[in-house]
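Pasting in a structure now, in structure tokens, and then I'll have a few things to ask.
Here the complex is missing one protein chain, while the rest keep their positions.
Chains: A and B, in written order; residue numbering restarts at 1 for each.
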Amino acid sequence: MNAEIRDIAIFTTLAALAATAVMLVPGVAVAWVLARRQFPGKSLVETVVSLPLVMPPVATGLLLLWLFSRRGPAGALLARAGIEIVFTPAAVVIAMAVMGLPLLVRTARAGFEQVTRRYEQIAETLGAGPWRVFSTVTLPLAARNILAGAMLGFSRALGEFGATIVVAGSIPGRTRTLAVGIYSFTETGQDRQAAMLLVISVSIAFVAVLASNRLARDA
Amino acid sequence: MAAFELDFTLQQGEFTLDFIVHVEARALALFGPSGSGKTSALEAIAGLRAPRRGRIVVNGHVLYESDRHINTPVRHRRTGYVPQDILLFPHLNVRENVTYGRREGNRPDLHVLVDLLELSALMDRRVASLSGGERQRVAMARALYSGPDVLLLDEPLAAVDLPRRRRIVDALLGIRDELSVPLIYVTHLPEEALTVADWAVLIDNGRIAASGPPRDVMPAD
Partner (left out) sequence: MVRVRRWILLAAAFTAVSLGARAQVRARSSGPVVVSAAVSLTEVLQQLAPIYQKRTGDRVVLNVGSSNTLARQIAFGAGADLFISADEAQMNAVAAQIDPGSRVDLLSNQLAIAVPDDRPRTMASARDLLDPAIRRIAIGDPAAVPAGVYAKQYLQSLGIWPDLEKKVIPSASVRLALAAVESGAADAAIVYHTDVATAGHAREALIIPASDGPRIVYPAAIVRAGKNPDGGRRLLAFLRTAEATAVFIRAGFLPPIAARN
């Protein structure tokens, strides 16, 4: 395995980890709100959160490209601070996070819904305020589901292609992930490199599924 | 000894309960057939259920008064609550469960509590490994350690088999006499009402059918 291939594998893994970290707090927060609160516009929020799951990833990528391009709403703001997102590793992380978030929210929400409110009520009778109830009762009891959701999000991030290639491109050494690399190498006839990336991708997927099944079995 | 001014109406669909008890007592037993609403009345005092209207005052603290739009949140009510299904936190061990409550003031000494409820051998055990009676005592300790003004128990002997009920009764007496924490407990067993309570309330047909010293209120055996 040559250096370029190894670097692609390392970059992809690090980016997926970063994406998981980025989606974790917002994802858990949204999941909790959806599980525990009613409010006007709730179904709209649910729909928007599910969109990346249902839309073609390329379409999501186009949306992100528009959002973060120099003329787009977020891109223009960031440009004033001298920050560019499109075609950078940051774009890879954002694309991965956006595509993985719905999976995390769904799984975490189910986890919160499974924690009976009665435990939370007991904690309240013992004098715990809302934040203490959440952090010492709700969150620990939903932890396993949240972890499963994070692993799902991570796996999705690892294999993410459509949105990534649109908003981050396939720049060698900077934004070329495993999936995007397979595509680029295939398109340009570099079949040997594509095959090596393929082997790595299959191996990582194998390990991920094995670990996730173990986790589910021990539950 | 606590002063209870309990005067509220519960409503759920077709069911209505007018609950009126004004008494000073150390231990108040709520007695009645299943479905009479005794658990709901207890939950209303704890703040876990909203009455339709009324007033709930314990030792001068107004916990609920619909006329003045007062509905004290659960965490500020200082009511210890032990539900019928006990609900110990499954992810914490016994010690962590007992010491969960963190309110200031009027908190019993942990050692006294542990001795009274005979928990010293259990403190580091996981909740899942406890028997019914052990759970009951841990739940009582947990509620007491948060320093409540009144301890509410829903069928405290239900989870315990006959031979070990004595232990729970002794614990309740200890809480009443040694810790001086007032009790309100729900029961459907007359003998429970007789042993611990100094005031009993019979709930039937959506209202208080009888209210007085247990001997006077309990149906004849």
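Going forward, a contact is a pair of C-beta atoms (placed from the backbone, for glycine too) under 8 Å apart; a residue touches a chain by one contact, two chains touch by 3 or more.
All of these numbers come straight from a predicted model, not from anything done at the bench.
Trainee: Just to confirm, in the complete assembly, which displayed chains does the hidden chain contact?
Mentor: Among the chains that are shown, those touched by the missing chain are A.
Trainee: Tell me which residue among A:R6, A:K42 or A:R70 touches the hidden chain in the full complex.
Mentor: A:R70
Trainee: List every residue of subunit A that touches the chain not included in the displayed model.
Mentor: Against the left-out chain, subunit A lists 58-59, 62, 65-66, 69-71, 75, 84, 86-87, 165, 169-172, 183-184, 186-190.
Methods note: only the chains that are shown with their structure count from here on.
Trainee: Spell out the residues on subunit B that touch subunit A in their complex, using ranges where they run on.
Mentor: These residues of subunit B touch subunit A: 46-48, 73-75, 77-81, 83, 85, 87, 89-91, 100-103, 142-143, 146.
Trainee: Sort out for me which residues of subunit A touch subunit B in the complex.
Mentor: For this pair, the touching residues of subunit A are 118-119, 121-129, 136-137, 140-141.
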